Each structure stands twice: as structure tokens, then as C-alpha cells.
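Note that one protein chain is taken out, while the other chains of the complex remain in position.
Here is chain A:
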Amino acid sequence: MAANNVRHAFFSALITLIISYPILGLNLEAQGISVTLTGADTSTVIAIFIAVIVVFVFQLFRERLMDRVRELPFLSARAHKEPMAENKRAKIESWVITGIVVLALFWPFFVSRGAVDLATLVLIYIMLALGLNVVVGLAGLLDLGYVAFYAVGAYTFALLAQYADFSFWMALPVGACLAALFGLVLGFPVLRLRGDYLAIVTLGFGEIIRILLNNWTTLTGGPNGIGGIPDPTLFGMEFGRRVKGEGNTSFHDTFGIAYSGEHKVIFLYLIALVLAVFTAMVIRRFMRMPVGRAWEALREDEIAARSLGLSRTAVKLSAFTIGAFFAGFSGTVFASKQGFISPESFVFLESAIVLAIVVLGGMGSQIGVILAAIAVTILPELAREFSEYRMLIFGAAMVLMMVWRPQGLMPMRRIHIELNRQE
């Protein structure tokens, strides 16, 4: 046992050394046209060795340490706590959620413009993740090309605005429906696939859309993207300094207040908030409807679900279509927020991040997914001061998550369907 521990600790330390030394301990310096490799200064090297020793010691005494941690009073108290009664808990939950939404409505008026901007991005990711949650978390279909539907929504708005003068509000349903249509079209060929095979096909589909956008230069402008996407308007009122659209008035003139660039940012945030709440509510509704139960049944056991007369085609396609619909939704908001989109924004990494949000949040759980979306979007921003290490910190946080809570931040509590027995 002890020997095993030492060996394990030794290897852990060695791996730490192998990973960290080339990254931190070696510097590439350009001298003229040639590049030379120089060692870092002594303090860095000492830091690396301290890290290696810490890893070694920790791994050596890990079990004893973890036992101590488990015995800490506040941790063990939580483990033995009785769960709250179901209905009481639901009541508290709904109050808390209402409170948070109301708070979120007023919050942007008191914080900086940058914070509101970031919050808008968080809300866009929440919408995306809630949509993907239907496909991956509920229906159990691993979709790695989800960003394609996001791109469809964004490009629909951008193109319609450029060629047909569509406003945000007209493009929003069109973008979402077109994305849903793409979801349906992709759904057909992948019906027979599951697991890894499905993941690969969806991954390919995501890339096809991106490459198409990149190369169809005459329509989409290729890598140059599309700019000048209009901001959303409020009943015909624009938020720019000068009115662009015919027959529109400007917001600050109508209300007789001084122009401020912040109005637009806050307005966008509020739109995103309303749409995110709408998304969450609609999907929650779906989860309680028969179709939601059918998704879960299909995820749990496909053969059993089919033996009960559920149509595999209908159930899978509905999940794909609804997931894609909300991706199109958030894509439209994203295009409006950025004012400029290019294929760069719809790379595979985006799909991976949204998937990470769903997995981190706990597959199928809406609150978990929302929390994870907030964490995953804000964490890299908070860690910005660490500049090049922020992705490292992000990765470490993810690994720790998977070690401590493999089921996600808030694993799905199944919504209980009860029939009213007295009627």
C-alpha cells in the first residue's frame, strides 16, 4: 500500500515536472532572424520545483488528507441533512427564481457598461445551453455541431438585414424557425445513429455550415463577415445617436433625455434576459409535457420506448428541432449584440463550450445549466489578470469539478408527474 502510494506520488510529481518545465522554464527568444532557447531565471525554476514537491507530498498523503477534510464539521453536517419536503422546496425555489429575475431586471442600471455587456453574453450562452440541454441532457443525443444552428440564426438575421432590410424583431422568429428547419433536416439522416457515431456526424455538420459561410463569398462575404447589423428597436425607437431607419424616432429624443451609449447596451441586455426567461419557461413546459417524458424514455432505453409505441423518428426529430430553434434564437441576439459577425464566431470551440456547460451543470437540469453557463462565461473573464494562465485555470477548474461532482453542479431532479387521483 505504502509503496504503491510512493510510486503514484512519484509519477504525479514527474508529470507535473514534464508539463510545467517546458512551458514555464524555457523561453524562446528571437535574436535577429534566429530563435534561441534560453532557460528561465532561477526564481521560476525554484517555483517549479516547489510545485513538484507539493504535488509529491500531497499525493503521498492524499488519503489521510481527504479523510480529514471529510470530517470537517460543516461538510459532514451537510451530508447528514434531511432533504426538504418536495412541495415546500418547489415553493421556495419558485420564489427565489422570481426574485433573481426581478433583481436581474434592475441590476444593469447600477453597474458598468462592461459588466452589462458580459451579462448579455452570459444570457446568450444560457439560451444556447438550455437548447442543447434538450438534445443532450434530455433526449441523450450527443450533438457536437450545435454551433451550426447558432450560426444559422445569426447569419439569417445578418443577411436579411443586409438584403431585405429586416429589423431585429422580424428576423428573430425567422432566424429561430430557419435554425429549427436545419435541425429537422440534419435530424433525418442521423436518426439511426447514436452515441459516438451521432457525435461525429453532427460535428461534421457544424463544420460544413462554417466552411460554407466562409467560402460563399458572394452571399456571406466569406471571412470578412457581415457588418452593420441593425440594433433592436423599441416600438420603432432607435438607440443610436442618429436615426437610421425611415419613420423611426430615437429613444433619447422621445423621452427627452440626454443620449448615452449605455441605453443600447442595457436594452440589449433586457431583451436577452426576457428571451432567456422565455426559453427556460418554454423548455420547462416541454419537459412536463408528454414529449418531454418521451425524450427521457428514449434516452433511458430505446427498445423499451419503441415497444410502447413511441416513434423513434418523431421523438428524436422533435428534440433536434426544438434544440436548434433556441440556438437560432440566441444566434439572432448575438448578431444584434455584436453588430458584426463572421465565421470566426462559430468554430467548434463554441460547440464544445456549450456542451461543457451542459455537462458541468448536470445533464437535464435547467438550474444547473444556468449556473454553469454563468460560471463558464464569467470565470475566464475574472481570470483575465492571469492572462496566459487563464485557460489553464479554466481547465483545472473543470477537472476539479469532474472529480468532486461528476454528476454536475446540480444534477437533474426529475420533475414528478402526478395524476390527480380525486376528480
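FYI, contacts are C-beta pairs under 8 Å (C-beta built on N, C-alpha and C of every residue); 3 or more make two chains touch, one makes a residue touch a chain; residues count from 1.
To be clear about the criterion, contacts and distances are computed from a predicted model.
Colleague: Per UniProt, what's the omitted chain called: "High-affinity branched-chain amino acid transport ATP-binding protein", "non-specific serine/threonine protein kinase", "Phenol 2-monooxygenase" or "Heme exporter protein D"?
Modeller: Choosing among "High-affinity branched-chain amino acid transport ATP-binding protein", "non-specific serine/threonine protein kinase", "Phenol 2-monooxygenase" or "Heme exporter protein D", the correct UniProt name is "High-affinity branched-chain amino acid transport ATP-binding protein".
Colleague: For a quick check of understanding: of A:Gly204, A:Gly236, A:Pro290 or A:Gly395, which residue touches the chain that isn't displayed?
Modeller: Of all options in A:Gly204, A:Gly236, A:Pro290 or A:Gly395, contact with the hidden chain holds for A:Pro290.
Colleague: Any idea which of A:Asp301, A:Glu344 or A:Glu381 touches the chain not displayed?
Modeller: Counting the whole complex, the residue in contact with the absent chain is A:Asp301.
Colleague: If you put the missing chain back, which residues of chain A would it touch?
Modeller: Considering the whole complex, chain A reaches the absent chain at 290, 293-294, 296-297, 300-301, 303-312, 314, 414, 416-419, 421, 423.
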